[in-house]
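Shown below is the structure under consideration.
The complex appears here without one of its protein chains, the remainder shown in place.
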Amino acid sequence: MNGNPLLDIRGLTVEFGGLRALDGVDIQVHEGQIVSVIGPNGAGKTTLFNAITASVEATGEILFEGRTLLGLDANQVTSRGVARTFQNVRLFANMTVLENVMVSQHCRTKQGTFGALFYTKAFRREEAEIRARAEEILGFFGTRLIGFRLDQPAAVLSYANRRRLEIARAMATQPKLLLLDEPVAGMNPVESAELTGLIGRLREEWGFTIVVIEHDMEVVREVSDRVIVLDHGTMIADGDYHEVSSDPRVIEAYLGQGATTK
Amino acid sequence: MANNWAPKTKVDWFLTVLRVLALGVVTVGLLAFIAQQISVDNPFARLINPDATGLTVAQFRGLVISGLSQGAMYGLIALGYSMVYGVLGFINFAHGEVFMVGAMTGMITSNKLDDAGLWESNFIGSLLFIVVVSMLVCTLTAVIMERVAYRPLRKAPRLIPLITSIGISFFIQNTSVVLLGPTSKAYPDMPDWLTAKRTFLEIEGTKILVICVAALAMLGLWLLVERTKTGKAMRAVAEDQEIAGLMGVNVNRTIVKVFAVGGAMAGVAGILWGVLFRSVIHYTGFLPGIKAFSSAVVGGIGNLGGSMAGGLFIGLAESTGPLLILEPLGVSGVSQLRDAVAFAMLIGVLLLKPSGLFGERLSAEDRA
Amino acid sequence: MNESHPLLEMRSVNAHYGAVHALKDVDLAIYPGELVCLLGGNASGKSTTLKTLLGMLIPTSGEVLLDGEVVTERPISYRVKKGVTMVPENRRLFKRLSVKDNLELGAYLRKDTDHINADMERVFELFPRVKERLSQKAGTLSGGEQQMVAIGRALMAGPRVLLMDEPSMGLAPALVQQNFELIQQIHEAGMTVFMVEQNANMALSIADRGWVLQTGRVVLDDTAEKLLAHPDLRTSYLGGKES
Partner (left out) sequence: MTTTAGLLIRRVPAAWRRVVRIGALGALGQVFISLSGMPVRLDVREIVVPILSLGYLVVLAAPLVVGVLLGRRPEHSGFLANPPSNRDLVIGATTGGLMAGGGLSILALLLAGFDLRDPLINWSPQLLEFLSFGRGTGAGFIVWLVIGAGLGMVGGTLRLATSRTQKVIMTMALTVVAAAILESLVVDLVEGVKLEALVEWMYAPRGGVTLLGAAVLAIVSGVLSFVGQGRIKTVQARVQAMEGPKRTRVNLTLIAGVGVVMILLPLLVGKLTNELLANVGLFVLLALGLNVVVGLAGILDLGYVAFFAVGSYSTAVLTAATSPRIAPELPWFVALILVIFIAILVGLFIGAPVIRMRGDYLAIVTLGFGEIIRLLFLSDWLSGWFGGSQGITAIDGVDVFGLLTVDGTNPRRVFYLVLFFCAIAIYISWRLERSRLGRAWMAVREDEPVAEAMGINTVNVKLMAFVVGAVLGSFGGAIFVAKVGSVFPTSFLILVSIIILVVVIFGGMGNIFGVIAGAVVLIGVLGGPKQPGLLVEFSEFKLLIYGALLVWMMLARPEGLIPSARRSRELHQEEFLQDAWLRGEIDTDESNDPQTAGPTQTTDSDGGP
């Protein structure tokens, strides 16, 4: 890769009451890459996402497109172009599918009280645009989330569809960098295979740069250009799938001795 | 955390200004107080409050002692808030009314005892008796409250039990009005040997009594929670009800115990109120209730020692604050602002330290 | 199959969540000393089975028997006292309490101090690392240590049968492996274990026997080897995590 990385993390450290969840991590993600982050539980993977999206305080440096993200509020990070999903799906369960995707265009739209109160032309145009974009994004997942589903509350969706809707919601913030936290967790093999394909299409068709946390090595092998391994808050490996999966430290810390790599 | 304080947005800027302002007012007030204590005619003191008079040592001691005794009472009530919050995660707004029920029970019982002539002839025995009766009645009130109103709401969103507790608070308060009448009622006179200022530091006996009783009750509660199996069950239920149930802990019964213990503490506090002020009315529970809640928050809610410390802090602040800070600043009629000072303390502490003085910082996971 | 009478049994159990029929005529029997597993995907009724066995949910019809005694409507505490304990999914330790408190809470219903102490020693023998961390808060332990405390806590109840809820859920491969080793270890020490798993390959590799649950109905019931070779299982659990 040449040029400056899209995401440039240097010496990132996160502490919780004296415990270092992340300890001086350096990660560079270039535009158009799909990078997987793996590692044992408690290694700091989700903390890494939380630090990037400003849900926890961190020290060190996180540069996104050359500008620092540290010190911003979570919503400011999102409006810079970083969006995420959550490990334990956190949709707005009582809002409809459509509303879930509409509401996350908040930082890309600007109509305020005035427009709403006086029902201005600009207001109506923007509402229509928001809706159209939402439907376009939902259409990416096939017919599952459109049609009569649009006006159903997210709570009635199946588990796999909730995961898909979460990705759609993140897409609606129009990010450059998409952070997916265990996107296939709890899915059956058929569904996770399908979603694996979708991750590739997210890059090809929408141009997102993607960082994925994943336990399923199958998926990791399938999607990633690069794999980063975290253990106890430090990075122990960084390379393509084959390098990483044969690294003795990774086998020791994460894959386990019995694991076979294909 | 330092990072938290670095202003990022307009709101943060405003909050920083507020924080600085709050600290500034307190600092200037205290400085002016010190100045006027050094000499009332001190130019600095005169500059800020032309009518500065200063305090005598006796006045100051009086303020501190009444602050401590009231604070001890707040602390006792705060324990109930804190324990229920720890276990069920909501503010039992009606806890202040349990305290009022205690004070009312004490009033009724002590007057009956007085009619029978026992109050004077055997004061200590009578006092013990009314404490016990009040604890029983308050425990019962708290337990019924839990059973009727909160148990059915265990799984409801958090604001629902909070709103319910406001309703209960209203209901208990007005039950007192319709059953006992809307006028304020008096406790019988305390014996002279208690109310007289003792030679020892010239402190009223009642206040010493209040502080001692509160300390005893607090100690008992601490032993219960930290040293017994019941206490361990309470702490387990506070953390994870489902898993505690899986261990064989009877979750419902443990929660009832928490309410009962909180109620008993409020009952003791109710009697202490009676001893201190000798007068009780249906809204007696409201202000002390809110202040006790503030104490619990200031001390870090869920933390028992913190609640007591918070109580003392709020008690001291509201008794000394007006004269130590506001008066030297030239505010007139400061005694009217006691309650405002207590609330301002609550707001101030939460502004400076959102988790309270002794509270552990809640992790994102706990808050979810 | 063992011919002595089962330690824990479900007889034609039906369970509902309101209108939802979550379990349909489920029969299970766990014999003393066995290591058995219940397999199934999302929404297959695995959690409902566990809840029914523990008494968190009372079935609409059918019976739950513990050592021949009908306990269908008995509360959790009764069953815990009689020897059923569960290690919950994701460990769920009391993170703010010390490791010692956690272990002691496991023995909450027991009054025989001597036996409790003996069991504590047994836990220390199985997991020497737990003893070193006794006064530490459980939340500060590493994932593997927490797993040990979770199993230790369950053992402190003096169970005759141990239920494991999704021991591999959301864990790193190495930790999953370690976890299954722990299960095998306590099984070898004589414990009857019933585990509920999504990861069919992993579970069947250590289990004696298994059932497969699909939408509330038992669709397969066989020994572990036969299940592993079964074509239906291959299609519905294509791969699992480590194949």
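Observations on the model:
Think of it as A, B and C in the order they're written, each chain with its own count starting at 1.
In this text, a residue touches a chain if its C-beta (ideal position, glycine included) is under 8 Å from a C-beta of that chain, and two chains touch if they have at least 3 such contacts.
Since the structure is predicted, the reported quantities are computational estimates derived from the model, not experimental observations.
Here the missing chain is touched by one residue of B:L118, B:V132 or B:A149, and it is B:A149.
In the complete complex, the hidden chain is touched by one of B:R158, B:K197 or B:R227, namely B:R158. From the set B:S294, B:S307 or B:T320, the residue in touch with the chain omitted from the display is B:S294, counting the whole complex.
Residue-wise, the contact with the chain that is not shown comes from A:G115, picked out of A:G60, A:G115 or A:G239. Of the candidate positions B:V57, B:I124 or B:V178, contact with the hidden chain is made by B:V178.
Listed by residue number, the positions of chain A touching the unshown chain are 53, 55, 73-76, 78-79, 83-84, 86, 88-90, 92-95, 99, 102-104, 106-109, 111-113, 115-117, 119, 123, 126-127, 130, 144, 149, 152-153, 155-161, 169-170, 173, 188, 190-191. For chain B, the residues in touch with the chain missing from this view are 9, 11, 14-15, 18, 90-91, 107-108, 111, 149, 152-153, 156-164, 166-175, 177-181, 185, 286, 290, 293-294, 297, 331-334, 336-337, 339-340, 343-344, 346-347, 350-351, 354, 364, 367-368.
Basically, only the chains that are shown with their structure count from here on.
Rounded to a whole number, the gap between the C-alpha centres of chain A and chain C is 33 angstrom.
Averaged C-alpha coordinates give centres for chain A and chain B that are 46 Å from one another. Note: centroid distance chain B to chain C, computed from Cα atoms, is 46 Å. Of all residues in chain A, none touches two or more other chains.
In chain B, no position touches at least two other chains.
Touching chain A in their complex are the following residues of chain C: 41-43, 140, 142-143, 170-178, 236-242.
Chain A meets chain C in the complex at residues 19, 38-43, 159, 182, 185-186, 188-190, 215-218, 252-260.
Chain contact summary for the complex, chain C toward chain B: residues 54, 56, 76-77, 80-81, 85-86, 88, 92, 94-97, 101, 104-106, 108-109, 153, 157.
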